[in-house]
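Showing just some of the chains, left in place.
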Amino acid sequence: MESPPLESATGFNVQLENFTGPFDLLLGLISKHELDITEIALAQVTDEFIAYIRAAGESGGEWALDEASEFLVVAATLLDLKAARLLPSGQVEDEEDVALLEARDLLFARLLQYKAFKEVAANLDERLTDESARFPRDVPLEAQFTALLPKLLWKTDAAALAALATKALEPREAVATDVGLDHLHGSTVSVRDEAENLRALLAGGHPHSFRELTADASEILVVVARFLALLEMFRDAVVSFDQVSPLGELTVRWIARDHDWDGSRVREEYDDALPVGGLP
Amino acid sequence: MSEVAGEGTEESTSPRELAGPLEAILMVVGEPVTAQELAEVLEAPVADVELALENLQRDYDGYTGDGTPDSRIGRQRGFELRHVAGGWRIYSRSEFAPVVSRFVTAGQSSRLSQAALETLAVVAYRQPVSRAGVSAIRGVNVDSVVRTLVVRGLVEECGMEPETGSLRYRTTPHFLERLGLDNISELPRIAPHLPGVENLTDMEDSGTY
């Protein structure tokens, strides 16, 4: 893929906190160019989307894997569409084109859905603001009435209260984070399985480019699953990445010192099969 | 007005007789109180209590209670009786917010962030929904935002998703009150001009993608 022209220099502000997610960013880019979602000029918006993610990464922001993954799903879809130059007017020629059209429609559908909720959120904000001008009567109960309440049966001693406080103040167990991939279902692909496939391809052998590693992928989500698997493997220092130019060919090299590493090491949050290509 | 019958022994009570006791009770409530609860305490038919409450509401708005629409001979009060979150409660009238807020400094919650508003919107329209379900629509992890909404009393847990075992969330009565709604069905319809959105659910269910 060619390097993107640095169109972010046109004044689009790179500040992650301005956006609440990939769809928000995409909507922002689309509205900046006064485009209709359904006639989105993919090439330009894709470049800016990628440039934005890059800049956000370089500006020192540390992205959680699950946070980045949704941006990557959107970026991968956009890139694929751009690479295929599959604009809405494109001719459908083979199955691959059909798959891309479906991916595009899925992306647009999710974007429209998000846009609808964003509008509703603005409406809620307005209502909340209007309502905050009214104050409910909420005054302490007069003593003559509190005296009438049934006498409290009190069985709690100081030790019991201390036990309750200990329990309440204990640090909570970290709640397992939900990776926002449940919206994707259909034929199942597991990140863990893909990690195992990648291990079989890479372990002890020659480096492969990411393009080679995903050449046989039937769907975009298989590509995403393999990408996530690679991120996991990178985290475990099983593979190294090499990329000469931004958005250039990504070379993956097996460097595992841990010879026992296999796909089952992939984190539990991927235990559920990564569902491919559906909506919630 | 519902025609829930009171107990057999109850006799019909005129709204005028009920007005005093109702006003007295409304002075001590800390959250919206239902006509049913009031009827039980007053030993009056629910329908009569509802009629009396509606008359009080009109009274505070400056109309007389006789039902003619142009009979605004009274004075509009500085407070109003509102039907929110399924119950009745007295509020200061919004036009006096600048002076009232000088006395009520506590309990004025800060504005919700954009992320919190969007998450609240998804929960409101998709309830009961899991955090994963909200994430799917917003495209980001929503765990901490949902926690904030729970702490602020706008959203609460309501059981588990049978398939996945993950917790589901719904909006609370406090959410309705904060929005000034009686019922969740009073929320504006979501983007009626986007027919695609309604179809999304079908697409989701069919899993054909």
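Chains here go by letter, A and B, matching the order in which they are written, and residues are numbered from 1 within each.
The criterion applied here is as follows: a residue touches a chain if its C-beta (ideal position, glycine included) is under 8 Å from a C-beta of that chain, and two chains touch if they have at least 3 such contacts.
For clarity, every value in this text was computed on a predicted model and none was experimentally measured.
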| item | value |
| --- | --- |
| Per-label copy numbers for the whole complex, where each distinct chain appears once | A x1, B x2 |
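Simple rule for what comes next: only the chains that are shown with their structure count from here on.
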| item | value |
| --- | --- |
| Touching residues on chain A, where the partner in the complex is chain B | 20-24, 64, 66-67, 70, 74, 102, 106, 109-110, 112-125, 127-139, 141-142, 145, 175, 177-183, 185-186, 272, 277-280 |
| Chain A-facing residues of chain B, complex | 26-30, 79-80, 82, 89-95, 97, 100-101, 104, 107-108, 111-112, 114-115, 117-118, 120-122, 124-125, 130-133, 135-143, 164, 166, 177-180, 187-188, 190-191, 194, 196-197, 200, 203-204, 207-209 |
